[in-house]
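Before we start, here is the structure in question, set down as structure tokens.
Yeah, one chain of the complex is gone here, protein chain that is, but the others are all in their spots.
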Amino acid sequence: MSTKTDKIDRLAALTAQRETTTGGSLWVEAFRRLRSSKMALIGVAIMALFVVIALIGPWIAPHNPTSQLWRDEVFTNRGEFVGPRGENWLGLDHLGRDQLSRMLVGARQTLLVGVISTVLGFVVGALIGGVSGAALAFGGRAGQRLDTVLMRFIDMMLAMPSLLLAVSIAAVMGQSLTTVMIAVGVVQVPIFARLLRGSMLSQANADYVLAARALGVRRRRVVMGHVLPNSLGPVIVQSTLALATAIIEAAALSYLGLGNPDAAQPEWGVMLAQAERFFDEAPFMAICPALGIIVTALGFTLLGESMREALDPKLRS
Amino acid sequence: MLRLVVRRLLQLIPTLFGLTVLLFIWIHRLPGGPAWALLGERGNEAARRQIEEQLGLNEPLLVQYGRWLRRLFELDLGNSVKTGQPVWDEFTLRFPATFELGVTALLFAVIIGIPLGYFAARRRGSWLDVTAVSGSLLGICVPVFFLAMILRSIFAVNLGWLPSGGRLTTGIDATDVTGFAVLDGVLTGEFDASWDAIQHLILPGLALASIPLAVVVRITRASVLEVLSEDYVRTAESKGLRKSVVRGRHVLRNALLPVVTTVGLLTGSLLSGAVLTESAFSFGGIGSFIRQAISDRDYPVLMGFILFIALLYMLINLVVDLTYGLIDPRVRVN
Amino acid sequence: MRIARPRAARTFVAALAIGLVASGCASERDDDNSGGDSEVFVFGAAGDPAAIDPSLGSDGETFRVTRQAFETLIDHEPGGTELVGGLAHDWSSNEEGTEWTFELEEGVTFHDGEELTAEVVCQNFDRWYNWAGTYQNTTLSYYWQAVFGGFAENESEDVPEPNYVGCEAPDELTATITVAEPSANYPGGFSLQAFSIHSPKAIEAYAEDDPSGEGENITFPGYSQEAGTVAGTGPFQVSEWNKGNGEVTLERFDDYWGETDAGVEELVFRTIPEESARRQALQAGDIHGYDLVAPADVSTLEEEGFQVPIRGVFNILYMGIIQERQPELEDVQVRQALAHALDRQNIVDTQLPEGGVAATQFIPDTVAGYSEDVQTYEYDPELAQELLAEAGAENLTLEFCYPTEVTRPYMPAPADIYELLRADLEAVGITVEPKPLTWNPDYQETTRSGGCDVYLLGWTGDFNDAYNFLGTWFDGYTKEWGFQNDEIFDLLSEVRTEPDVATREAMYEEANEAIMEFLPGVPISSSPPSIAFSPDVNLPTVSPLTQENFAEVSFK
């Protein structure tokens, strides 16, 4: 008797201690692969650094970024600039403001533009894409028509070069930070829309959906409960990449003179656009914001890329 | 096949039509009018009214659109407000530049991107992979205008290897036949001219290639990774075929299919990249011209050019779809 | 096709590859570009000309090109603003200043071989006077309308009444032009590029293609868009306009009537829109000179051995105030406070190119009529704060417009100048709301229609007459200033029709003093736009009116 139970316990223990190597949801799997990817690590590191700076920047900034404290030391007309020095680690900008402080405070602005515009693009794009995807998959004839209309619209947006779109938006809405965000965000809309629609369609034909429908689950339930959540993966990945693009597009807009109107408020794009003129005389002035933008964008892109890869079931090693 | 092409072409029409409507409304929402753009400091109220009358901008939008459409059917896109020349002429004048630039950029992207992506995939996770991928991604992360300036100051100013901008060296005798500088040189036998044109293409080409390059690398890498895990590659290996055969015939051939489709989608980003690149290298193409037209409120040019671009974009993607059918036996069109 | 494509690609790739390599080795680019070669002088322009017929032009880029091929009856002294003989060695008017008589040079030949006679001069003026259709549009005939009013038959009520009456040719070389009423625009107006004298043959040719009747289009006539038809008397003749490459090519005119022929065989204006691109083109040796050098680059270029001659100043930058926007602004004390608050000298010292000066009034000191004893407003923040306090406008808020993506001859970097001014204003407790607008067209429109409290704008003179400055602003009510001041208005409308130059100058001084006392805006500075040339060229005389004559250029 006792031996019997003993056996069972022993066995149970053994079976239990052996955890399953397979199993774990798609996301867990993805995360596991993400942890081990060099690219992802670099990306995360950069991103974290950037976010931290964006958050605490204003407090650790040594000087007031907007006041021209040393304006009588900088002579742009004679090409006399003040490079890095004890008092100003990154030197002064063309109006005698502390470059380091501007970088630190600028990070927040930059992040703000990136995030908000991406969110905008994400929401609107996902809305359009989701609706047309759902409509096409479950909406019957009417749905198909709706989808066609929406997609044609998206095609039009795609067919217009994004930068031109952004520029014209900026022109129509007049210059303001909001404009920049909207202009940059709108450009992302078609991408998100197409992506979500695509992955929804592929999900819609998945067996589990057919099963659910066969069981007579309501369409709304199917879409909301099954299709949508399962389709979001790639869209979420895209948003990391979009963030990078957003930051750069914003810079491009500033370069075209459509950036944040309050040029005194430091923002990396604007800073780069302004400093580019003085590249020969004072390279450091351009290089700081340029590096800021490039590294940050790279960080987001790397993370996005490795997430995309980690999530892609076909690429499991 | 032919029927399909026709059907696809017909499908474009409503899209384009819709585009014209939206575009027209949108463009005319741009504040201010061409008058100030034309007159600058020296403008005044009277002059503005006069110009707007002349251009018929004082009439209701619908009427204007109707007129525009009517003229479109007569294949007349109107004249540029700024240069006073027919929009069509302006387009044909500037399109070749952009085309050459775009093609160059694509070439760079493909020539550098595919091998890079391929090897990154084969050595997945290795430092080669990481550097190749992040290197190529770096491309998208550098603002084009900044990249352009760096390229100029390195290769044109400091090294003096390449021209700093423009399409042809001033004073070189190149006869204009088609407007495609490189081609003309070949046609007329003025090879030094094509040669010169090519030199002028390199820097802007590189600057413009930055984005497509990243995309190509990414796609190639991903799809090579995917193909490598396919059974038929294993089969090929099990046949003891030479590495070269396995990689060429079985891996690359399949892996490149998706790359083809993306090339089509790239045209969009190429054109919007051209906006910055062209003005950065004073490479008088349609990109910089449209950009200028927006700030000049040059309505006819905007309508005409953007319509052309849209059409171009759609056609290219159509062609890509069809060729895809040709190169992938599974998607034979019928 | 599946085969053809890659093969074509391959060849092209090969070409490119070789290109990279070869251009790598071939550093001979440098020497063949460092001038001396083939007598071609390339000048980097910021924009394409609108046309190669100066009569249709209104902007500097157009005139810079046409000035090399066309000449006017009266000209400006090299490097100065004084009027000197051009195609006419002498000119005079009756007391009323309504009849202007020009004594033409002898033996002047046009590019197409025609001879210059008084008849030809009249033909030119009659052509402009009889312009119809599209030509009557300001885009094509801005200067004619500005200087000589309307046309024989005005087709729109927006076109002013004609002031031009007629032109006779009493003899071969004497032309008399009659105008309805005298104007401060004469004789200065006759020096404008827009009134260059064209060859009679050309004029007939022009008549052939008339752009009017093109529906809703403003079209520049075909002849003005390609070389071949236009013919002037200048030292160069237009030989090609390659719009694709944005290049206008002029070649030396060997039968030039002047004593010296052009110094280079070929002169090319190449359009390079971007400032930094222009600079790098010069540094790379692709061009031999360009205009509107960014102040910051001047020293760099000089260090690298490039020549950066300094022009005289003939422009003014001011901060416009639109009084009717806020009651406070209508209070002169407040405006004075603004003037005292601005550290203009600092801008001149740190931002503007060498040769710039802080302005005391709305004309540069090089213009006749400049007054030494206008009321001046020193930089004095404390005083400014007091004034504001007295006026009870301590918490004044100003919407400050400034243009983006543009540099003007009088304003190298608007955004920077704005930043500095804004800092000054905020220093005296004024709240500033920035309102940047793209120069074309938003900024123009907004400022003209009174859309901002204060804004930056300026003016470059066409010819040496104060009216060309003051008149454009203060001869009556405009939205861009938004004030009524009959003293000033009357004074200026009076001076406009005063024939006698000496009297005019006196009146201008008076006007300037009145204006600066009333202080409708704050004059900030006059600064010369910098122009740069490569080390190996002999410079032309630089002109405050930016009217360089490239015939003087030659390679060392």
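Lettered A, B and C in written order, each chain numbered from 1.
FYI, a residue touches a chain if its C-beta (ideal position, glycine included) is under 8 Å from a C-beta of that chain, and two chains touch if they have at least 3 such contacts.
Keep this in mind: contacts and distances are computed from a predicted model.
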item	value
"Peptide/nickel transport system ATP-binding protein", "Electron transfer flavoprotein subunit alpha/FixB family protein", "Sarcosine oxidase subunit gamma" or "NADH-quinone oxidoreductase subunit N" - which is the UniProt name of the missing chain	"Peptide/nickel transport system ATP-binding protein"
Contact residue for the chain not shown (choose from B:221, B:250 or B:297)	B:250
Residue ranges of chain B at the interface with the undisplayed chain	124-125, 230-232, 234-243, 245, 249-250, 253-254, 257, 327-330
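As a convention for this text, only the chains that are shown with their structure count from here on.
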item	value
Neighbouring chains shared between chain A and chain B, ordered by label	C
Centroid comparison with chain A (C-alpha atoms), farthest chain	C
By count of C-beta pairs in contact, the leading pair of chains	B-C
Between chain A and chain B, centroid-to-centroid distance (C-alpha), Å	25
For chain B paired with chain C, centre-to-centre distance based on mean C-alpha positions, whole Å	36
Chain centre separation (chain A, chain C; CA means) in Å	46
Residues of chain C engaged with two or more neighbouring chains	276, 405, 438, 442
Multi-partner residues of chain A (each touching 2 or more other chains)	171, 174, 256, 276, 279-280
Contacting residues of chain B [partner chain C, same complex]	31-47, 49-51, 53-56, 67, 78-79, 81, 83-85, 93-94, 96-97, 103-104, 107, 110-111, 149, 152-153, 156-157, 159-171, 176, 179, 195, 198-199, 201-202, 279-282, 284, 288, 292, 295-297, 300, 326-327
Chain C residues touching chain B - in the complex, by the definition given at the top	2, 9, 12-13, 15-16, 19-20, 23-24, 26-27, 29-30, 33, 38, 40, 42, 48, 50, 58-59, 134, 137-139, 142, 146, 156, 158-160, 211, 214, 216-220, 225, 242-247, 266, 268, 270-274, 276-277, 280-281, 283-287, 405, 438-442, 444-445, 448, 457-459
Complex contacts: residues of chain C adjacent to chain A	275-276, 279, 294-300, 346, 349-354, 356, 404-406, 412-413, 415-416, 418-420, 422-423, 434-438, 442
